[in-house]
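Here the complex is missing one protein chain, while the rest keep their positions.
Moving on, here comes chain A:
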């Protein structure tokens, strides 16, 4: 056990000190800080409020229009312009105003407008301005037609469309969108983790093999100890990195709560979900990591050169990709047969079963069964992995095919 910790801390410390690790961590942190301050950064480049000059030829639309536009977008300031249209255009060109709107009424007394700006690429502002005018027009038109205000309010009121799941255990719409958010986060996190750290494990082992230090290592500690020290050492490294990211992210979220809540968090529904889904997320995440990490370690032990490691872990990458795509597809139809079946295939379970748990009301025995299958697979893979590892670490050759897997197993086999 003692050797396990020595190897684990060595893996952790040497990896922690590598340049590539430090650089990737710093880049991601900068990215997180950037994302958290997105609003501020956008505003920094923005020259404050957009002033829009309005020439009101009808002499009656201005006030209502100003109120309705400013009510929707605080950043916009509608200013009455006293000069002529030509002067107004000149003022826009000199960038005194963002745009010029000439309001008028047509023969049926309905509002119309012309919009002048240096560029007309900012479609969101134009849309907003035109929408508000549209509303104004509808109001005026209905008034002219003699429809009273109360009737108008009724027309505009949204239709009642209530969705109710008849199965009492089924999740409500609200719960579903929250679960969807967590499932997305979990899918991406697991995908990234397996991609990054799985690769790291395979590389690390291939590296020790190519430098032949492996022979010394396995003569001082058993290959199984070594394999798991690597897996957990890298896991600890990942934990450090993720903790750092989450910590920094959390700091910015709490300091910038006002700006951010209601935006990102509502979309992902992370605000108030039941704790059980988090527990499942953690269980499936840990098991998923262990499963893929063991596979990565096994594959890494088969190559003798670092360059071959990339090629060797392709099957692992395909597996996680397939799992990811099934899960992404399944998020829209979580009870399709494909999703149900693949949620029991151990390499897909952490993503697909978690998706089902999040989106549907899966009976507990099904979850237990899938977790059981996963644990069994991990143990099986660890046993095979340890044997492949024991033979593989001493095997040096040019090829890096799956024939080697058999060879490695044979090499470590005990003849009875």
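The rule we apply is simple: a residue touches a chain if its C-beta (ideal position, glycine included) is under 8 Å from a C-beta of that chain, and two chains touch if they have at least 3 such contacts; residues count from 1.
Heads up, the rule we're going with is that contacts and distances are computed from a predicted model.
> Looking only at the UniProt record of the hidden chain, which name from "Beta-ketoacyl-[acyl-carrier-protein] synthase III", "V/A-type H+-transporting ATPase subunit F", "Sodium ABC transporter ATP-binding protein" or "5-oxoprolinase subunit PxpB" is the right one?
For the chain missing from the view, the UniProt record says "Sodium ABC transporter ATP-binding protein".
> Looking at the full complex, which residue from A:221, A:248 or A:340 touches the chain that isn't shown here?
A:221
> Out of A:41, A:110, A:192 or A:213, which is the one that touches the chain we can't see?
A:213
> Among A:7, A:113, A:129 or A:183, exactly one should touch the missing chain; which is it?
Only one of A:7, A:113, A:129 or A:183 touches the chain omitted from view, namely A:7.
> If the missing chain were put back, which residues of chain A would it touch?
Per the touch rule, chain A residues meeting the hidden chain are 3, 6-7, 10, 14, 208, 211-222, 225, 390, 394, 410-415.
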